[in-house]
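Moving on, here comes chain A:
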Amino acid sequence: MKSLQKVFLGILIISSLILSGCGQKTVSLKKEVPLQKFVYNIGAEPQYLDPGKATGIPEFTVILNLFDGLVRYDTNNQIKPSIAEKWDISKDQTTYKFYLKKGVKWSNGEPVTAHDFEYSWKRALSPELGSEYAYQLWYLKNGEAYTSKKITDPNQIGVKALDDYTLEVQLESPTPYFLSLLTFTTYLPVCKNVVEKNPDWAKSKDTYISNGPFKMKDWIHNDKIIVEKNSNYWDSEAVKIDEITFTMVESGTTELAMFESGQIDFAVNIPSVELDRLKTEGKVTIEPYIGTYYYLFNTTKPPFNDKRVRKALTFAIDRKAIVENITKGGQKVALAFVPYGIQDATTDQDFRVKGGEFFTDNNVQEAKALLADAGYPGGKNFPKFKLLYNTSEAHKSIAEAIQQMWKKNLGIECELTNQEWKVYLDSRSKLQFDVARAGWIGDYPDPTTFLDMFISTSGNNDTGWKNTQYDDLILKAKGAKDDWLRMTFLHQAEEILMDEMPIIPIYFYTRPTMVKPWLKNYISSPLGYTDFKWAYIDEKLKSK
Partner candidate 1 sequence: MEEILKVTNLTTYFYTQGGIVQAVRGVDFNLKKGEALGIVGESGCGKTVTGLSIMRLISYPPGRIVDGQIEFNKVNLIQLRENNIALIRGDKISMIFQDPMSSLNPVLTIGNQLMEPLIIHKNCTTSQARKRAIELLELVRIRSGSNMLARYPHEFSGGMRQRVMIAMAISCEPEILIADEPTTSLDVTVQAQILDLLKDIKRKINTSIILITHNLAVVAGLCDRVLVFYAGKIVEEALIEDLYAKPLHPYTIGLFKAVPRLDVEKEKKLQTIHGLPPDLISPPKGCAFHPRCDYSMEICAIKEPPYFNFKEFRRVACWLYYGKRDFNS
Partner candidate 2 sequence: MEINPKLFEPLERKEETTSKVLPSLNYWQDAWIRLKKSKLAIAGLIIIIFIGIFSFLGPVFLKSKYFETSLYNAYKSPTLEHPFGTDELGRDVLVRVMYGGRISLAVGFAASLVNLLIGVVYGGLSGYLGGKVDEIMMRIVDILYSLPVLLIVILLMVVLGPGLVNIFIALGISYWTGMARIVRGQILSLKEQEFTLAARMIGATKSQILFRHLIPNTIGPIIVTATFQIPNAIFFESFLSFIGLGVSAPMASWGVLASDGIRAIRAYPYLIFFPAIFICLTMLSFNFLGDGLRDALDPRLRR
């Protein structure tokens, strides 16, 4: 008996020693006014925290609060000057000259100059850096040529620091939405002296230098990133928050539990099954999200090469039932492709509102008529086909619902096949499917990010659908001098898309978020990330 107990006690002592070691409790000694801090869950360990390389939303959220660019969205979502005081745009809209503020500093105290911007953009375009988002900078003259090694001299790229505080930018072609692009992470500057000396600067918290409202305090991989107020920030008075902790909780159920137990204050990955309850408890706010959930047709395979069949399948879906009973996140029914939340020619008009709707939801009569017209009355001898989706509960539920709708409304049988994420992407790009699920979130708030996806030469056009008229319209839009003309071309392009129907729009995304009531004045971008520069905590509300 004795020997067993000795062993047992020994193990217990050792394990408690290990435990005490890992409990990093930060004990703040000095008594001071309560720190304004909160916890935001980005849901995953970032792939890159280097602005030149970042691609995902978790990365954008962290980087946007650590860095500041030439311009920045303000609390009512308008682009305002930030490091650039003012700028003039050439008549042909291809040359921009930015005049930078003086006295803007990096978190290590060094000054932010135009040279930093020039160096950063050229670095992001460089083949050696291998940035996945290099193509976001292809608007600059010779940007694409430099990345694809057609030219090797970086000075030919259309960005140049005329002096410490003026930056001249040359574009390939006029881009009316170029200013909104500047809010993109790939256009943020990095500190030239630091980065030149240490290419791995973005890999650890000790060498991480930024120029935004916050600076990096701690980075525990796979667990949390802690950022604190950056005293060297040029506009630091506007910043009220002292510290933000970004947690990386992947499971929605867990995030919800941690939110309700006070461990997380800002949650963005809410399980749809809980949305009803949370809405009644008033805990959830529906943020806009520029994205469309749709199905792709493989237009090269009969019967989907016939427009009438495609339209029949599109009209026979009850989208209202799906958004109300399955997704439950306040999503809007998609009766066109470009979502709401994108400005038309003038700021007060929305592209979607102006474009209107192209068909009515759950229009079973017309669907049946079209199907009969296409030679399959009542679905007779309609070939069995497969509906491909990638592994996830939400996609499965929607696919199962639509499968039944087609069966009931059109009498056609479809089999659901589910593939792991990258196998599914591979099948899609190789057109190895009949109908497939897809989703697209806009890169920037402009219709082109949605519509240029379906030009014949686009790498993202997985429908095999080619239409020269559509391609011309998009090309003309890209070259259009003024916004009004550009928007008319884009509307016409969408009309063709909706008439040919290579895709089935289903709903427009929303971003249900749960935020503690005492966290105020944060900016929730329709592109999915959140800016806390002007945010503050209502201590009274918090202490209640």
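How were these picked? Simply put, all candidates are chains of the complex that A comes from, given by their letters.
Everything below uses one rule, namely that contacts are C-beta pairs under 8 Å (C-beta built on N, C-alpha and C of every residue); 3 or more make two chains touch, one makes a residue touch a chain; residues count from 1.
Keep in mind it's a predicted model, so treat the numbers as computed, not measured.
The contact partner of chain A in this complex, picked from the candidates 1 or 2, is 2. Residues of chain A that touch candidate 2 in their complex: 252-253, 271, 273-274, 276-277, 318, 321-322, 324-326, 391, 393, 396-397, 399-401, 403-404, 415-420, 423.
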